[in-house]
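This structure is in C-alpha cells; I'll ask about it shortly.
Just one protein chain is left out here, and the rest sit where they should.
On to chain A.
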Amino acid sequence: MLKFTKQGIYCPRADVYIDPWEPVQNAIVTHGHSDHARWGMGKYLCHIHTVPVLRLRLGADIAIQGLEYGEAVHRNGVRISLHPAGHIIGSAQVRLEYKGEVWVVSGDYKLVHDGVSVPFEALRCHHFVTESTFALPVYRFPDPTLVFSEINRWWAQNAAEGFNTVLLAYALGKSQTILQHLETETGRVFLHGAVANVNAALEGMGYQFPGERIATETDRSSLKGAIVVAPPSALGSPWLRRFSPYRIASCSGWMQLRGARRRRGVDRGFVLSDHADWEQLNQAVSATAAETVYVTHGYEAPFARWLREHKDLQAHEVHLQGAEVMEDDL
C-alpha cells in the first residue's frame, strides 16, 4: 500500500505522502521537526498539537488540518489515523488501513515516558516502517528520571560555585521535556528566543512551561545562578557571552559516546534522547507483530540485517533522501 519514492513515503491509493521533502499536494506530517515537516505542501495533516508548531515554522497561512490521536479520516477507502509516538509534543505514528491490510509509519518515537508528550502506543500491523536513529546495541539510554536529577544537581552545584548554567537542547521537544523537570527553586530559568517561541505556540494548546525569554534589556545580574535553555546552534555564538561565567552542557542521545561528547566541546553531556534506544526499538518492532519491517532514518543496514537474521522478519533498509539531516540530533 505504501511506496518509497523520491518525494517521500507515498500511498498511491489515498494519494498522500508522509513527511515528504519535496512539495506535493497532500502531506501527513508526523511531527514538527524540520527534517519531517517541510515547506511548500498543498495541504498538511497532522496531530492537533503540531498545528501551531507548523504554523510557527512554515507560515500562518498554510492549509492545515489537525487530528486527535485515534481520530480517523478516509481517503479513497484508506482509513488513516494518527497515534501517539512519544517522541515530542504532537508527534504521531501514522496508521493506514485498506481492506484489512495495516501499515504503520512510526515517524520518530521513543517508548520511555518524558512526562510531556503522550506516551507511545504499540499498534499491531502487517507492515511497520521504523526509524533507526540509535539502532545499535551501544545505545542503551539511562532512565530519564536519573538524567533529570543529574541535571538539577549540576545546576545547583554550578550556582553554588558561582557559575551560570547553559543547557543546549533542541528548541522543540527536548527543551520542553527539560523545562518540565527543572527544580525551579534553584534559580531563575531563561529561554533563548527559539525556545520561547515554541513555548508560546504551544501555550494555545494548554501547555505551560517555566522560563522567561531573554531580551537585550535583561539585566545581567538577574542571570546569576540561573539556567538558560538554548538550541544547539547557540554553541560558540557571541549570544552566549552575556552569561559568563557559565558552564554549558549538551543534552542528546549522541552524548552516550565519549567521542561525541568531547567533540562538542561542552563541559557536560547529558544522555537524554527523544528517540528510542536499541532495547526500545526491538521492543517496539516486536509489539507490532509485523511480518515486514522497513527501516529508515539512521542505522538502516545493521538494524534491518539484525531483524532479518535474528528476529526472523522480512526487514528492508530504506534510504530516504532528506532523512540524512536530523535536526534534533545534536
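As a working rule, contacts are C-beta pairs under 8 Å (C-beta built on N, C-alpha and C of every residue); 3 or more make two chains touch, one makes a residue touch a chain; residues count from 1.
As a working rule, contacts and distances are computed from a predicted model.
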Protein name as given in UniProt for the chain not displayed, "NADH-quinone oxidoreductase subunit A", "DNA ligase (ATP)", "Phosphotransferase enzyme family protein" or "Iron-sulfur cluster assembly scaffold protein IscU": "DNA ligase (ATP)"
Among A:L257, A:A287 or A:V318, the residue in touch with the chain that has been omitted: A:L257
Omitted-chain contact residue, chosen from A:G40, A:G70 or A:P137: A:P137
Footprint left on chain A by the chain that the document does not show: 136-140, 254, 256-260, 263, 265, 267-268, 298-299, 302, 305-306, 309-310, 321, 324-326, 329
